[in-house]
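With one protein chain withheld, the remaining protein chains of the complex are depicted in position.
Right, subunit A next:
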Amino acid sequence: MSLSVDIRHTLGDLVVEVAFEAPGGITALFGQSGSGKTTVINAVAGLLTPQSGRIALQSSVLFDHTHRTNVAPHRRRLGYVFQDARLFPHLTVLGNLTYGSRFAPRDNTGPALEDVADMLGITSLLNRRPGGLSGGEKQRVAIGRALLSQPRMLLMDEPLAALDTSRKEEILPYLEQLRDVTGLPILYVSHSVAEVARLADTVVVLDQGRVAQVGPTEQVFSDPGMVRQLGLREAGAVLPATVTTHHTDGLTELAVSGGTLMLPQVDLPTGASTRVRILAQDVILSRERPVGLSALNILSATITEIRAGGGPGVVVQLQCGQDHLLARITRRSAQALGLAAGVSCYAVIKSVSVARHDVGHS
């Protein structure tokens, strides 16, 4: 099930002109505030009518300006999870969860209430009123409510933005389950690089109303041209990895296509595939294989591109096995080391984080 969006809409000073294809899985609409993310997701939901363009989910046309097609929001069957939960205050949690099912087709193909409540950990809340729930609980109920309306796709507009860090950590595993268990395509709006790195299969980067980059997460995150959009401190490559060994000293060994990485204890079984994120500012480059260094993770790589930024730094893209790494170093170091495209070197990695916890296998 793929979503294709090609719309144009003017909102005050912002001209939103966006076209992209979202294949299955989670597609993240990433961008700073004011980049047009919410305009796009509301146009898909039908809450906003674009001035021109076309929106289609597989073969079902939701909006087509030239053919004057504009399916009403309640006929689109897209589950929308808003940033501010928007639970109905006059209904119980159960009433909220079952709200959409009375309008859904009665063919019993949707998930069962018990399974959804169980998956989201809200079974004990069913008789409560939304007013007494915490922010994280409200958002889980909102996700369940959207799921139980038997949607063809889920739309999520910054579902974690209003929550503090620990509440985010509470919800993220449920979103990962959603992706891995239900198989519903999800359009996920976010301005958080960490969330996108952890959840998204495809990333659409929006910048001032236009698509700056679109592609698989690994590819977009290892593009040196995206460093500005992602932010200097947040930029960094995302690599697929496999857990190979749990060592007795508490380290876990992971295999990436360019070698092995050692990470502090990763709670995944041996053989599990995951995704690691290596920030560009955590990578040091060396022409010789470094010796006498405390860093455990040293990968051999070849420079594919050096891109100068506005300041004293440059962004270096490296080929490392099948994958790419990004390193952010000073222009002075790059000159001193004689770095250029095609030069081999070693990437010393100061820290690696696991960016994805697959429940099944990807």
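What we mean here is this: a contact is a pair of C-beta atoms (placed from the backbone, for glycine too) under 8 Å apart; a residue touches a chain by one contact, two chains touch by 3 or more; residues count from 1.
FYI, contacts and distances are computed from a predicted model.
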item	value
Protein that the absent chain corresponds to, by UniProt name, given "Heme exporter protein C", "Pyruvate dehydrogenase E1 component beta subunit", "Cytochrome c-type biogenesis protein" or "Molybdenum transport system permease"	"Molybdenum transport system permease"
Option touching the unshown chain, where A:V5, A:A22, A:A45 or A:V220 are the choices	A:A45
Touching residue (missing chain; options A:K37, A:R77 or A:R277)	A:R77
Residue among A:A19, A:A104 or A:V181 that touches the chain left out of view	A:A104
Selected residue (touches chain absent from view) among A:A146, A:I186, A:L279 or A:L299	A:A146
Residues of subunit A (touch criterion as defined above) contacting the omitted chain	45-47, 72-80, 82, 84, 86-91, 99-100, 102-104, 129-132, 145-146, 149, 155
